[in-house]
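The structure that follows is given in the form of structure tokens.
As you look at this complex, bear in mind that one protein chain is not there, while each of the others sits in place.
All chains are identified by letter, namely A and B, in their written order; residue positions are counted from 1 within each chain.
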Amino acid sequence: MSQPSLRVPLALFAALALVPILRAAGVPIGGFVPLLLERVMVFALAAMSLDLILGVGGLISFGHAAPLAIGAYTVAALDHAGVTEAAIALPCALVASGIFAALTGAVALRTRGVNFIMITLAFAQMVYFAVSSLSDYGGDDGYTLYSRTTVFGRPWLEARSFYVTALVVLFLAWLLLRVITASRFGRALAAVRQNRVRVQALGLNAFAIELVAMVIAAMLCAVAGVLLANEAEFVSPAYGSWSHSGDLMVMVILGGIGSLHGAIIGALVVVLAEEGLGRLTSHWPLIYGPALVLAVLFLRRGLAGIGGSRG
Amino acid sequence: MAEPLLTVADLRKRYGALQVTDGVSLAVHPHEIHAVIGPNGAGKTTLIHQMFGSVRADSGQIRLDGHDITRLAPHRRARLGLARSFQITSVLPEFTVLDNVALAVQGALRSAFRFVRPARREAALNEPALVALARVGLHARAESLAGSLSHGEKRQLELAMALAAKPKVMLLDEPLAGAGPEEAARLIALLRELRTHCAIVLVEHDMDAVFQLADVISVLAQGRVIAWGPPAEIRRDPAVRAAYLGEDF
Partner (left out) sequence: MTLLVVQALNGFQLGMLLFLIAAGLTLVFGVMNFVNLAHGVQYMLGAYLGVMFARIAGGFWSGLILASLAAGAFGLVLERLIFRHLYARSELDQVLATFGVIITLNEGVRLVWGSAPLELPMPDALSHSFQLMDGLRYPVYRVALAVTGLVVAGLLALVVNGTRAGMLIRAGASNQEMVSALGVDIGRLFRMVFGVGAMLAGFAGVLAAPLVSVEPNMGDNLLILAFVVIVIGGTGSIRGAFLAALIVGLVDTLGRSMITDFAHAVLSGPASSRVGPALASMLIYLVMAAVLAVRPAGLFPLRS
């Protein structure tokens, strides 16, 4: 429960803010680096939302790519209908992902352990197949947006402003999650992770606590989905694939489970590794996969040992 | 005598071929310490589990302060005033001692869904928690991590958590298990002080403690209550002696 030190997260945000600051100062930063960091921030947001349930709540959800896809496909569906306003798209994405998480969570949370993992995975796969079969939105091939989403008519998600918007959203999400984890709710959620039966014995409804956490996490992840669709100007069923769910988990663990800001580090490492190794060899998963296995096997505290511990 | 706070009527539970609870009935009155004793395998812990709701009884009825709680989930029973300590201490190891008890206060307030104010700085949670900690003599360790406490201190913390919930009835499953003689003496004094706040159902192997503390003792053997009454009667009861033959009684 003790709040993690603010130094690391604030340093991370300051580093991310360097790009727009330097730009404003007239230093031309173009091309590759900002684009990569945009991607990092989007995935960091998704991973950070997962950290609420995985790190704080101890729920091993292997289906967190589902709300990401739901957010992205909300943008695609509205784009297809000629609506490109975030004031409409965002609430739609929040509601859709929230309902999805409430319904699937209510089923999955009736089980523990391996069954919970399998069920969250299965429901995410359901979303994956469902969006793959939507021929209006390109089916398997995905859907290219006609235009990026505007925010109250302003082009804040256009190429030039996207970076700043993503940074602000990520920062706000981090603040929000920090406040939530420090609140009565956050304390109860962290308590459920440590000992579910005990929390029940104290008169708190562990099921309801976990379900609400899943809904909050899914809604935040859907925001990441909205951003992802705009960043790529493209929406694909692959966003909801189970390997994406796995990648999000890896990001959370790499950066330090339960720390929230660790998701930024994790996203940075995974996105950079993917990009870096991808340039080195097209068979880069042959490095990523074994590295993951070896890290789990040989780091004493699991992967979390790399990125520092919880809290 | 006043109305009983907690009554158990003809409770039955079967696991496969084994009838672990075979028509148990008992009544607990306000401010009473009601001890449940019996040889190993008599079904004491299963009985506590059924009273608390972590195990569902096959048949029979449990009433708490006028409410039928037989089919209620554990957290609903807790809200009606039932607190429980655990045979294996189960404090939350990653929380501080104070946070453990403050969470118990939160539980008593049924308040999990507040998302903004930092819980650690809420006087409304911390003050009652500190009072409960002082009562069990653990206030000096308030900021220690619960996981770092000694075994006896964890027991004290358990009791503080149970107390903080302001329960009507506390179910204590072997609160003295693993305690040394000194610690046991301290815990016994503590339990005596606790009964001024609520009734206690006590499952305990330490017979000295049981006979010092209990107002009423129910003796369980093979899932049945074979005797009940004040300690002096129980001590003389031939059926009890027979059931405990070979055990230290």
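For this structure, a couple of remarks:
Going forward, a contact is a pair of C-beta atoms (placed from the backbone, for glycine too) under 8 Å apart; a residue touches a chain by one contact, two chains touch by 3 or more.
A quick note: this is a predicted structure, and the numbers were derived from the prediction, not measured.
Within the entire complex, contacts from the absent chain reach the displayed chains A. Taking the complete complex into account, A:Ile117 is the one of A:Val8, A:Ile117 or A:Val151 that touches the chain left out.
Considering the full assembly, A:Val296 is the residue among A:Ala81, A:Val95, A:Leu172 or A:Val296 that touches the omitted chain. The omitted chain makes contact with subunit A at the following residues, 54, 60, 62, 103-104, 107, 110-111, 113-115, 117-119, 121-123, 125-126, 129-136, 242-243, 246, 249-250, 253, 283-286, 288-293, 296-297, 302-303.
Please note the rule applied: only the chains that are shown with their structure count from here on.
By the touch criterion given at the top, residues 1-2, 179-180, 182-188, 190-191, 194-195, 197-206, 208-209, 212, 310-311 of subunit A touch subunit B in their complex. Listed in rising order, the residues of subunit B touching subunit A in the complex are 52, 54, 73-75, 78-79, 83-84, 86, 90-96, 99, 102-104, 106-108, 110-120, 122, 125, 161, 165.
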